[in-house]
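Other chains dropped; remaining ones untouched in position.
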Amino acid sequence: MSRLVIAGEVLESRLFLGTGGLPRPDLVRPVLEAARPALVTVSMRRASGSAPAGLLGILRDIGARVLPNTAGCLSAGEALHTARLAREALGTSWVKLEVVRDERTLLPDAVELLDAAATLVTEGFTVLPYAPADPVLACRLVDVGCAAVMPLGSPIGSGLGVLDPHAIEAVVAAVDVPVVLDAGIGTASDAALAMELGCAAVLAASAVTRAEDPVGMARALRLAVEAGWIARRSGRIPRRAEARSASPLTGRVS
Amino acid sequence: MRITLNGADVECDAPTITLLLGDVPIGCAVAVNHEVVPRSVHHTHPVNDGDTVEVVAAVAGG
């Protein structure tokens, strides 16, 4: 596959992964080896004093970048603080920016998001905002300097896939930065569909970590993302209401 | 003196972050009174009575 470039950086995969929710820590490495993600999301949480778990070491081993998120932030201010802590902790200026209205729906708050994105860009961050599937808001996020846009396919962790393919296509058409499908992926066909709609990458977390076999699902999503990406570039046949034979119509035995 | 460390009231007498927390490993960061304190100045940055100190680490996320 041709490679994905965000903010001038070449990424070696079009699958991004969150590992939160895995039932056992020893699954982290095989899941990452099966998924081979370009970016792996992490959250910033109060430390119990000990060193962070081996996640960062595994990322180094497999050559994946860390992408801190601001999950759980309910205001621009909280998100700014979390992003700055993440930059200091991880030495990366990339951030998956999340600002949600409430902890039940986990839906992005367009106003706080735009506010926080604008500030973080001026502070030198590379901002990838988790956003509504709203083409106009996507434009505004790009206007303030976001490096990508990450519309949700459906609510976080819902596994409902891409509820409004038309909206995702509209976001892709509206902006000239990579569009990453974030939230809602449930299984392989969802990921393939997202890529076919024009997304440049897909982020999955619960779909993998809460599957019965996380390693298997990691591998399935990797293949599906590649399949969808190639399919998009291969020019699919148009949908038609009428049938059309692939077998020759002439020369039939009568 | 008393500080708030990750939301808990704590009695301490460490005059600097490094003396309070030791070497903060990669993947962690410290904020005092809601300002991030770069790792490079942990050994000099004072801890004062009434400070709010946060130590955070990267954990598996989504």
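When the chains are written out, they are named A and B in that same order, and each has its own residue count from 1.
The criterion applied here is as follows: a residue touches a chain if its C-beta (ideal position, glycine included) is under 8 Å from a C-beta of that chain, and two chains touch if they have at least 3 such contacts.
Fair warning: this is a prediction, and the values are worked out from it, not measured in the lab.
Per chain label, the copy numbers in the complete structure file are A x4, B x4.
Everything below uses one rule, namely that only the chains that are shown with their structure count from here on.
The geometric centre of subunit A is 32 Å away from that of subunit B, both derived from CA atoms. Residue ranges on subunit B touching subunit A, taken from their complex, read 6-7, 21, 25-31, 34, 36-39, 54-62.
Interface residues of subunit A facing subunit B in the complex, by the touch rule stated above, are 18-22, 28, 41-47, 49, 51-53, 55-56, 66, 68-69, 71, 81, 84-91, 156-157, 205-206.
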